[in-house]
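Here is the structure we will look at.
Heads up, one of the protein chains got dropped from this complex, but the rest are sitting where they should.
Here is chain A:
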Amino acid sequence: MKEIASMHHVEFSYDMEEEESSPMSTKALNNASFTLYEGEWLAVVGHNGSGKSTLAKLLIGLMFPSSGEVHLFSERLSEENLWETRSRMGIVFQNPDNQFVGSTVQDDVAFALENNGVPYDMMVKRVQEALEQVKMKDYINHEPHHLSGGQKQRVAIAGALAMHPELLILDEATSMLDPQGREEVIEIVKKLRSEINLTVLSITHDLEEVLLADRILVMNEGQVLMVGTPQEIFQQGTELEKVGLDLPFALRVSELLRATGVELQGNHMTEEELVNELWTFHFSK
């Protein structure tokens, strides 16, 4: 498998950067290492303050580690290759308000393309396409600051998609979307992955989204606590609750059912699996 990005023993603390405020006096990242492979979808989970956003910021070179290394597209990330590297990524942060730069939705989505010297005709086409993907084409001439919370998030996502990125980094990018909106974004990502070899790193609290990822990385107190497939990670059960995480719906309901005395064979992560077992062992007889 080809590596797209990796961190090697990365340390970071906000105190050392003067103009940055510090979330805590301890290290925001403490000896963090992981590898992201081409074409995979990695979900990053962890409680608030566990270091997820810091990880994302270091990965896109908004800040540099105090020790350790960040690698992207087989090169060590540095001031020199920062812009070239970023032009290959699409980035969406939690709160879109801080990200808008254009005076219209269209300008905003075009901004990064223009910076990267994408020719005008192609730019117009890509902007249209991206806005269509997130169902915001009707708002093309609106002012971004005058949109609703969820509409802003859609536009921010369009901005990242228009870049035609090789690596898409989403930091809580759907936190203000309604359930259907979330599903739509997940569908867009799935579709892109089937068309191009897109790699996705998604920081999220949405467990049902997490279940769709190829692998999950659990952050805790600035460290990478574990990395594994959803199966492997959710097998830890209550261990996860200790670090502030929730369990998927099917697992929670399974636990509740067991507590009422219903016997269940397996540990089911998806609703489908649970329905199947209930049907086979309890209803079909």
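Quick note on the criterion: a contact is a pair of C-beta atoms (placed from the backbone, for glycine too) under 8 Å apart; a residue touches a chain by one contact, two chains touch by 3 or more; residues count from 1.
The rule is short, and it goes like this: contacts and distances are computed from a predicted model.
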Among "Pyruvate dehydrogenase E1 component beta subunit", "Energy-coupling factor transporter ATP-binding protein EcfA2", "Oxidoreductase" or "Transketolase", the UniProt name of the subunit that does not appear here: "Energy-coupling factor transporter ATP-binding protein EcfA2"
Candidates A:71, A:137, A:190 or A:205 - the one touching the absent chain: A:205
Contacting the left-out chain in the complete assembly, out of A:39, A:68, A:228 or A:244: A:244
Option touching the unshown chain, where A:124, A:140 or A:253 are the choices: A:253
Residues of chain A (touch criterion as defined above) contacting the omitted chain: 21-24, 46-49, 94-95, 97, 143, 146-151, 154, 172, 175-181, 205, 207, 244-246, 249, 252-253, 256-257, 259-262, 271, 274-275, 278-279, 282-283, 285
